[in-house]
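A single protein chain has been omitted; all remaining protein chains appear in their positions.
Read from first to last, the chains carry the letters A, B and C; within each, the first residue is number 1.
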Amino acid sequence: MTPARTVAKGVTYREALREAMREALAADDRVLLMGEDVGRYGGAFGVSLGLLDEFGPDRIRDTPLSESAFVGAGIGAAISGMRPIVEIMTVNFSLLALDQILNNAATLLHMSGGQVAVPLVIRMTTGAGRQLAAQHSHSLEGWYAHIPGIRVLAPATVADARHMLAPALADPDPVVIFEHGSLYNASGSPDPDGGPVDLATAAVRRPGTAVSLVTYGGSLGKALEAAERLAEDGTDAEVVDLRTLRPLDDDTVMGSVRRTHRAVIVDEGWRTGGLSAEIAARITEQAFYDLDAPVERVCAAEVPVPYARQLEEAALPQVAGILAAVRRAVG
Amino acid sequence: MTPARTVAKGVTYREALREAMREALAADDRVLLMGEDVGRYGGAFGVSLGLLDEFGPDRIRDTPLSESAFVGAGIGAAISGMRPIVEIMTVNFSLLALDQILNNAATLLHMSGGQVAVPLVIRMTTGAGRQLAAQHSHSLEGWYAHIPGIRVLAPATVADARHMLAPALADPDPVVIFEHGSLYNASGSPDPDGGPVDLATAAVRRPGTAVSLVTYGGSLGKALEAAERLAEDGTDAEVVDLRTLRPLDDDTVMGSVRRTHRAVIVDEGWRTGGLSAEIAARITEQAFYDLDAPVERVCAAEVPVPYARQLEEAALPQVAGILAAVRRAVG
Amino acid sequence: MTARKRAHARRSADHAGGRAGHRHELLREMVRIRRFEELCVELYSAGEIRGFVHLCIGEEAVSVGVLGALTQDDAVVTTYREHGHALARGIPAEAVLAEMLGRITGCSRGRGGSMHLFDTGRRFYGGHGIVAGGLPVAAGLALADRLRHDGQLACCLFGDGAFAEGEFHETANLAALWELPLLLVCENNLYAMGTPLAREHAQIDLAARAASYGMVAWAVDGMDVLAVERATRRAAELVREGHGPCFLELRTYRFRAHSMYDPDLYRDKAEVERWKHRDPITALVRRMQTVDGYDDDALALLEKGVADELDRALEKAREGAPEPVEDLLRFVHSPREAP
Partner (left out) sequence: MTARKRAHARRSADHAGGRAGHRHELLREMVRIRRFEELCVELYSAGEIRGFVHLCIGEEAVSVGVLGALTQDDAVVTTYREHGHALARGIPAEAVLAEMLGRITGCSRGRGGSMHLFDTGRRFYGGHGIVAGGLPVAAGLALADRLRHDGQLACCLFGDGAFAEGEFHETANLAALWELPLLLVCENNLYAMGTPLAREHAQIDLAARAASYGMVAWAVDGMDVLAVERATRRAAELVREGHGPCFLELRTYRFRAHSMYDPDLYRDKAEVERWKHRDPITALVRRMQTVDGYDDDALALLEKGVADELDRALEKAREGAPEPVEDLLRFVHSPREAP
């Protein structure tokens, strides 16, 4: 781990993720990275570029296109004492490994009566917005957040990209990390002095009083932009970044809603049955009498994400849609 | 189709499903049934017993253990003009075919600009309650209800088991049918004179005024039993059977809630991010000002379903839990 | 396959390969695909095309040889690297370009883009982005043919990387077990993104492995369009005889990066250069120069014709309207007739 990097201001999300992996690989021999093209190619999104040269092919393992086998192999290696980081290139391909994740990674500990722990970290890219069309634009975080036995993370800032991996690897149980494809080139401070993130807490990214914008991952930027616009015409919105999608930090969310009495959820997943539904349900269950208006949801339209730019834009949550929802909630 | 059967009173859910398939196979040469052990074995739950002898191996096809391949083959055959009924033995194994269902069956029509329609029907058993432990007790209806482009059905009565298949096969797009494992031996009237079910509408199975119990599939019986108990101490509960899980029939649900002003959702799926969350979110979005209490959810505990009887009972929604939730809502 | 039939297959293939006019057609088609994709690169750089774009430059002999040997009644299922397959199948360049420009006149109405070209009128069933995801679908198309005894077959094209996915193996077994009229065409370009064949597979003789499912399988020089066409004709004939699937491994190479996003750092430049010496287009031109007395003027004329076609196609494609945003949800479901 080169200090130069950690103290560097303004690194990219990609570099922060890489630095977190380099640190983990350097610190613990049990850590290895495996996935399609993580080695020679440097990762489909360049996250692991250079790690093969630094740590060698035993620990940076290119896998064949066999999602089920290499995710399951990560589970087995974790059971046997390793600390694998398995990269599934994108969430779109993770369905091929979902059986391993649900029926093995998340289940073995309980089903074995506490004997088989699976300290596995799975990283995958998620989200749309780059005109990659229907089969490469999924946001299925909500599905993973439904699974008992795993923890689900969505780093939305460079600092979280830098500091969520260590606690994830320290977790004795499986952790799934979603990296939104639109964030890799985003730059910001890696918060060099910041310690490991507390994986149980959401963060208020912008304090406000009029309405709570509850979001995560790739939608955080849109929520913050909407909040700035709202501020211009005098509406002071609070922006909550969930960060950990399972377990959800109800205290932070409800604390915010109890202050603002209004909530708008922004989620890139499809609306019906998405994570937004769970958050809306919890808010109305836990803060029903504090609410001055129904909870609003700004989600992806219920359509396979189309290629054409204007159609994709119309399919995804946008600032304009957030503003409209806030006006409904506040108005 | 032997009239004797259709007019028979008191047939089982299993027989009703079989009769519906027999009728479809007899009426349309394009219909075929394929899946693991649907032929010689007669289906893991005996649903297709006898159909091989009646319709032959070309149309009643035993498949190898290859969920992804035979579900994908069903998609291809449907695209090419057949009307396949693909049986996935249980929802637990459907994860191995989920990529085919989401990225192909549900997506091809839109992604091809309207060219590739997939008139496919997928049947699968779902649910727990028979001490089959963690890997054989999933209730993932909520995940399927999240997918744009497919219709999701949950026949909870013998009549629906008998009359949902025909309209499902008539649907030009993919339909997924969930049969709860605890229902196969249930008997009731196949409603011989009833026509095909309208796949857009939920059903009020018991009218009431004090609270709306919103449920589906294997939980309907528990909800009705709870309603009877409630009636004994003067609480008149309405029971709504969703029947179609996607698209949800908001009118029927909201109509009920607007009358009762209270809602309790009963869903065998895990609570967080389950179908129950979507229903709760919609009720508070659409009937917020009609609600006298927060919406209650009675769901499965967030745990891999354990084998031991007392643990499994504690993990699943039970009548006692429904009664307690109703008291919270009404009290 | 009877010796008679086999001989006949060989004869007719030779006959086909032997006709100068036919060779000229194959050349035209390969050049057309090459220039089309070079145009795609320009349009991508100019920002007119977006998303993922995967070029088959260097692999044109596969597109032209395979698709040319099928009938219009056969079904085709392919991957995201399918511009060449689509053009060789007869989808107008204009419709493919319009698709990549996201226009309503695109062959998928602009909803699919480069990776998802469809034309059911030509039984071209896409354009699949999930590696190996098209294989089971192709088996299903073949199952329908089998049940209808319609003499049609389904041809599925996929890569060497796809061969490692469980779906390939499930499909190969199912097709062989059910004796489906399925033609499996593995476009082995030696890499799956940045991973070379020997790091994807414990055994790199893919044809031999496919044969373990009990299907006829062999490997062919994928840089020789005439060899590819001959092999495909023969394989298609075998498949139509009704004894089940056939597998072709076409050994080829992509001259360009995996996609527009790929910096291509994992291949030795010398290796790429070596393969460029086997360019399927120059190879055919050389052959035609010797056996058909094909000359530079003829080639220039051919290039001119292709250039003109592509100019017109681009012009027309650019005229296409974008899908109105109001129609976003159209085609999520089929239009319903009143019950």
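Please note the rule applied: a contact is a pair of C-beta atoms (placed from the backbone, for glycine too) under 8 Å apart; a residue touches a chain by one contact, two chains touch by 3 or more.
The structure presented is a predicted model; accordingly, all values stated were derived computationally and were not measured.
In the entire assembly, the chain absent from the figure touches the shown chains A, B, C. Of the listed positions C:50, C:85, C:169 or C:267, the one in contact with the omitted chain in the full complex is C:169.
Listed residues B:34, B:277 or B:315: the one in touch with the omitted chain is B:315.
Residues of chain A that touch the chain left out of the display are 32, 58, 61, 63-64, 66, 68-82, 84, 99-100, 103-104, 108-117, 148-149, 172-173, 198. In the full complex, chain B contacts the hidden chain through residues 36-37, 39-42, 44, 62, 64-69, 92-93, 96, 130-136, 301-304, 306-311, 314-315. In the full complex, chain C touches the omitted chain through residues 164-170, 173, 176-177, 199-203, 208-209, 212-215, 244.
Here is the rule we use: only the chains that are shown with their structure count from here on.
Remark: chain A and chain C have CA centroids separated by 37 Å (rounded to whole angstrom). The centroid of the Cα atoms in chain B and the matching centroid in chain C are 41 Å apart.
The mean-CA centres of chain A and chain B are about 31 angstrom from one another, to the nearest whole unit.
For chain C, the set of residues that touch two or more other chains comprises 108, 110-112, 116, 128-130, 133, 166, 332.
Counting only residues that touch two or more partner chains, chain A has 92-93, 96, 133-135, 302-304, 306.
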